[in-house]
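Heads up, this is only part of the complex; the chains shown haven't been moved.
The letters A, B and C name the chains in turn, as written, and every chain counts its residues from 1.
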Amino acid sequence: MRPSGRDNDQLREVRITRNYTKHAEGSVLVEFGDTKVLCTASVERGVPRFLRGSGSGWVTAEYGMLPRSTGSRMGREAARGKQGGRTVEIQRLIGRSLRAVMDLDKLGENTITIDCDVIQADGGTRTASITGACVALKDAIDFLKKDKNGAMKGNPFKGMLGAVSVGIYKGQPVLDLDYAEDSKAETDMNVIMTEAGGFVEVQGTAEGETFTQDELNAMLALASKGIKEIVEIQKAALQS
Amino acid sequence: MRPSGRDNDQLREVRITRNYTKHAEGSVLVEFGDTKVLCTASVERGVPRFLRGSGSGWVTAEYGMLPRSTGSRMGREAARGKQGGRTVEIQRLIGRSLRAVMDLDKLGENTITIDCDVIQADGGTRTASITGACVALKDAIDFLKKDKNGAMKGNPFKGMLGAVSVGIYKGQPVLDLDYAEDSKAETDMNVIMTEAGGFVEVQGTAEGETFTQDELNAMLALASKGIKEIVEIQKAALQS
Amino acid sequence: MRPSGRDNDQLREVRITRNYTKHAEGSVLVEFGDTKVLCTASVERGVPRFLRGSGSGWVTAEYGMLPRSTGSRMGREAARGKQGGRTVEIQRLIGRSLRAVMDLDKLGENTITIDCDVIQADGGTRTASITGACVALKDAIDFLKKDKNGAMKGNPFKGMLGAVSVGIYKGQPVLDLDYAEDSKAETDMNVIMTEAGGFVEVQGTAEGETFTQDELNAMLALASKGIKEIVEIQKAALQS
């Protein structure tokens, strides 16, 4: 029995609100239950130095948590003067995953920066971030399509990307862990898949107990089911 | 004629939403038109080193802007590894102002940290922050009152604090400048007053043209009017 | 009765020594009583990136205190690896104020950097800094006038700038607070005015008690009187 009363293969309510703020080329509030992340996509002409003159574009991501998005206040990273290891890990994961659905040559020499800022945390902030970021990225690309100076060379977007966490909680494989589960799970795994069903990232970590091949397969099956549902919600949001 | 069509002495619509997020002891979304700031108050037992053993408490503030709260993306301060001068100035102002309505001895050895994070910026983020922060602070104090272990010694809160910007725009004194005005104003002034009508801070800066004593007096009169209205809105929010 | 025995509207002795060090294009030791600040102006060809190609120049300021300029030793900011919030606030104020008396277009693509380093502190270091910096700035501009390669386009200097602190001390408005007064004042205000009598900055802060409109007006009158005297001293120094 899960703390939230959900079935083992049941997502939290996933909500995606586009145009949440007014300045960004893509601005999405994504909610997985009480986890709320603001994902903005910012388009800038030009690319980082290592790509200049290549004709190719770039997609990168940054991640942050508001200090009181969590149960007890976390020190502000800007005040401490550095981003923590967890932050760095997550933003590298987001950026790498999004690039997996992009044809950077077609993007032209544009950079899209995705900012994922956690307003409220209740587990699964990295998978919610990727889910929302992909929608914001799509909006930014649609903005660039309409922009004559953007100089894209065709459609760089290869399809949606969904992400969800799965885990072993009290010996059972479960889908989309909230904080109450995540903090006690034996295994925690983040899975990122394309809408076509290919794996982009699989990151599973044993916390205390190791996990078996069977448990891994059960978790991947749950993830696959959940991501299909998430992609439907992304597509519905993009059509509204 | 103001870009927004407002009268010279007219505030933007000010909205205050309490309990905006679930973890903080005080959590307020404050909106001055399109300027939106999330103000959270976090209560922690204990005080900074310089107050330990004094029996006195502490109130401090931090301020940040989400990277794409603005028209073009600002670099993330956590990524750059330091807070900019403007950030430091603003968070010192917020903290100092809030302490002006606190009796820190009565607070006991508790620290209340106010985080003001700008979700969307359209001018006046520092005055909106102080306005929202004061409401979040009041909620945090009410939380502490109910907490037997909080060890307050009476009510440390001396009354509401409102803040507003005023300026000289196209030669006219105007109240509550939005970004379109602020970026072109000849003079920009931030005024912070108690609900009893005393001045806590007055910070006026000439941008290009200097200002006269008469202009200063006209701006202060506008600020006084605006802050009275803001305090009414704060009080209404606290009663809802 | 003031600790120093001065009248309420009496400045400390203000001394301005030009050419205090030999390398800088402007080098001024300014003393307000026991407060001693070395203000140097350094001229460099070129401007920061955001002005390149604009034809316009730039004036900026940096501020520092020698570690033992104060009663107890302050940690060296270079050793701690960052400038404190107070330092940042003050140097932004100095730079912004000086730019108010400059026509940056006429300066051409030159940068003048003003360094204000406090040798000995006894209250009022920021107003002494601005007062001395303005004289050093004038010397640097006169240096540029004689320099054929400096490429100024006319006289960029619009007139002198004086600065002084005022406050409410033991219920009385007083002019030019020294440390003994400053550390106990109910209100502390820094006022910066042009020699023509226009306000450039007004920054008043209540420490404990709020202040009224009448007190504000009394303080501004004192400041106006003091700055007139300071401008006379600046002009006398420039003629010697």
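Quick note on the criterion: a contact is a pair of C-beta atoms (placed from the backbone, for glycine too) under 8 Å apart; a residue touches a chain by one contact, two chains touch by 3 or more.
Quantities reported herein were computed from a predicted structural model and do not represent experimental measurements.
Trainee: Please state: how many copies of the shared sequence does the complete assembly contain, given 3 in place?
Mentor: 6
Just so we're on the same page, only the chains that are shown with their structure count from here on.
Trainee: Using the touch definition up top, find the fewest steps from chain A to chain C.
Mentor: Between chain A and chain C, the shortest chain-hopping route counts 2.
Trainee: Distance between chain B and chain C based on Cα centroids, please, to the nearest Å.
Mentor: Comparing mean C-alpha positions, chain C is 28 Å from chain B.
Trainee: Which integer distance in Å separates the CA centroid of chain A from that of chain B?
Mentor: Going by mean C-alpha positions, chain A sits 33 Å from chain B.
Trainee: Of all residues in chain A, which are in touch with two or more distinct other chains?
Mentor: Chain A, residues with two or more chain partners: 81.
Trainee: Quick one: in the complex, what on chain A touches chain B?
Mentor: These residues of chain A touch chain B: 21-24, 27, 34, 36, 38, 40, 42, 44, 62, 64, 66-73, 76-79, 81-83, 87, 113, 115, 117, 119-121.
Trainee: Across the complex, what residues on chain C touch chain B?
Mentor: On the chain C side, the touching residues are 82, 85-86, 88-89, 91-92, 96, 100, 189, 193-194, 196, 198-206, 208-213, 216, 220.
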